[in-house]
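Reviewing the structure listed below.
Omission of a single protein chain aside, the complex is shown with its protein chains in their original locations.
Up next, subunit A:
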Amino acid sequence: MNFHASSVGATRYVGERTPRKEDARLLTGRGQFTDDIQLPGMMHIAYVRSPVARGRIVSINLDVAREMPGVQAIYTQDDLAAIPVQMLSFFFTPIESPVTLLADGRVACVGDPVCMVIAESRAQAEDAAALVELEIEEETPLVTIADAKTGALVHPDRDDNIAAEMGDADMLEEAIQPLLDKAPHVVTHTIRHQRIAQSPMECRACVASPEGSGEMTVWMGCQSPHLAARYVAHALGMPQESIRVIAKDVGGGFGLKNIPWREEVAVVVAARLFGRPLKWIEDRYEALTASSHAREQEVTLTLGLDDEGKLLAGWSDYACNNGAWPMGEDSNIAVHMFMWPAYKMPAYGFVTRGWFTNTMGLGGYRGPWAMESLIRETTLDKAARKMGLDPVEVRRKNLIYLPDQPVTSTLGIEVTDITPGECLEKLVANVDIAAFRKEQAEARKEGRYLGMGIATYIEPTGSAGQMQPMTGETVHLRIEPTGKVVAMLSTHSQGHGTATTMAQVIADRLGVAYEDISVFEGDSAIGAFGPGAAGSRQGVIAGGATWKATELLADKVKAVAAHLSNASTEAVTIEDGMVHVEGAPEMSRSLKELAEIAYGEPARLPEGMASGLEAQFRYQPPPMTMTSAAHCCVVEVDAETGFVKILRWISAEDCGTVINPGVVEGQIAGGLAQAIGQVLLEEMPYDARGNPLAATFKDYLMPTISDVPDFEYLHANTPSQTIGGMRGVGEGGAIIGPPTLVNAIADALSPFGELGGEKGEVTLPLTPARILDVIEQRDVSGHQAHAEPAPAAPVETTAAPVADTSALAAAPAAISIDGDWDMTLKAPMGGQTFLAHFETDGTALAGYLSAPEGQQDFAGGTFEDGRMKFEVKVDKPMKVTLKYDLQASADTITGKCKMGMFGTAKVTAVRPA
């Protein structure tokens, strides 16, 4: 492997394949997972879950179950309600649909937790759970997106089944369709992405131990103990300091464990009620059928191109089956923001909606917005095939290369240092495409079907400061009196190896042996707030924080050594744990000697310097750091059986400074394995009655080692603008993998026709039967017979409903809205409250909206019969015109605000108290 950490000059540890600190523990069965926790007096929990997808709970009979051996208590929602809970999304906004910890009178999906059995052992808890008698009046469930559009309300308290929406439907007619009409070439492509079970190696787990003082220690499989503690404190209204969350080892998170969800929070609540430690270990059956699922998206993209293959315009219609209780109503709707910033796309618009159904709710999953890359890259390839162009050339014509930057996308995303084009060139230089095409042609003559797929992508990583809880990361660092180094980090690893990579940064920047560094993380009582592994951020932000904190510590070491040696700090160097003074070899001291002085003889330190050798730094990086990649995959499709064999896979990614190539490649490989699973194997189907059909790993097909090839890696290393120059790499493989593989399969099948038929409606996974559909041009899979007709694209969608004006006639004739109002905007990604000031002059309306961040004035609005219409232009964080349409009564104003592509927010305003 010819790897060089070019960005950091001569390095000692950064850029090395250093063996992981975690491996000895994990590979010898000495990890400390939540199920390893045993506490005196601890009881075990099993949930009773709904066997039906939708219905009213008529009765819950616990009489028999309560008499079972070992049973201590059985709780229903009526019991847990003693402690009020407000569930929150990952963005710390309240979940709007009234999600309770256990079912409250109704069940909305199979697997909905209804009762919690507490017993002396899990087996006893399950014995009793089997004897709980549930009587549920079953109702016809809504299972598919199509059901959600036309069926009854999943949540009776809501206006419709739309969980969240973004995009501007008006834009199609106003701006995009005219461009598509004029385009010489128009290509439309649809992908239906199946539902995925997240399937971490370790299922969810929670142990909650109440303490007499009202405090609670919680062990939880999570992606950040800090975030989990903050979440539980918020949800239960407990003081933050009363909750301590510990998660030393966690076997994979992928988004499922971003936030505690109903079952984990219920364990904490039950532990408070019960007064003794409680343990819940999710089993695989629960994990597959009742842990938050992922994906299940349908998207249609229409592109207009000129004769050379340059993009002219694009429109996309996207829908997502959010299930009954998504871990945030906005799950997966923000798929379009990064669709085109890497491409020269002059005009683009979209509509995206998440729909409630009576299926298990969705959560985030590694690359939650991956669908944008999948539909974009596969549609570009389809266009290339249709127009007889080389897919690499189509990308070259449209990609934004470094000299093109900075540039701002049509949706307002500015990119300054993305390198998808550079990654593509590096990839192409290492793959002999011409030779492959020759081999492909020869093979076809023998009835062998080879295919090559290429895809590029960019990804915003290391997000900080744009929205809660994405923020900076903190590192506390010290050299102990022993000369050894201890680091306490806000990071968290579910297998990411942060203890390794951060120790490499410290060893490298400080000049000490890697073995002399101990890293502590995984406990909300140490370190500081950070959201953990979420959004490919730890290498970028915690890496930068560690980098800087180490330099601060090195500065102190140098200052002490310089003072003791009467030398300048510039003359001091630290190497292999020894502190040297230039030109005075007799003054060399070990860090241990220096630390003993710093701790034990503070009088020898420079005047005013604190004793000890400690440093701390919290790093707030730029709001986003972009990662780019280009991948190539070669497959052979067996035309007789429809099986796909992956022959070769080459990754060319640019994650800036690589701290540890082994860790980076491990992240890419893991993501690609998930990608292969999604394209070829994994699926959580539901039947028409809302039953999940893959309840064990016999039916839910995870990729195994036999299904995943040896990947080849090329590293481009364009340093980012962060401290250390790292770029995030956690999710990339899962994002770029699916389009790369789908493109390769489509290329292999091109002699037979388009993947998914002439209409190009591709349904994942590409099972052998579905591949034979293409090869034989008939319905081998039986899929067509069952599939719902896809909407023709572009789809005309109904405009968002405006404020209900039916009450107009009843409105008092003269309402005065002049003056101040407290106005609240409830948007998908969070709410906002600010001061609104209105001034009317006849039917003319003007005023301003004022928040701590600034004030926006507006004029030119109208006020007629209580109906208020006005527009406010906003520049930050992106340029958008907010169109308000409100209805005023004497003391309240309600209505909606269209926020361009950000969708529609509900607006309420009241007079200030």
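We adopt the following convention: contacts are C-beta pairs under 8 Å (C-beta built on N, C-alpha and C of every residue); 3 or more make two chains touch, one makes a residue touch a chain; residues count from 1.
Just so we're on the same page, contacts and distances are computed from a predicted model.
UniProt records the chain missing from this view under the protein name "Xanthine dehydrogenase family protein subunit M", selected from "Xanthine dehydrogenase family protein subunit M", "Beta-ketoacyl synthase-like N-terminal domain-containing protein", "ABC transporter permease" or "NADH-quinone oxidoreductase subunit L". Of the candidate positions A:693, A:851, A:890 or A:910, contact with the hidden chain is made by A:693.
Note that of A:240, A:620, A:641 or A:862, the residue touching the chain absent from this view is A:641.
Taking the complete complex into account, A:685 is the one of A:600, A:685 or A:860 that touches the chain left out.
Contact with the chain not shown here comes from a single listed residue; of A:79, A:126 or A:215, that residue is A:126. Take subunit A: the residues that touch the chain left off the picture are 121-123, 126-127, 130, 283-285, 640-643, 681, 683, 685, 693-696, 698-699, 701, 703-704, 706-707, 767-769, 772, 776, 779-783.
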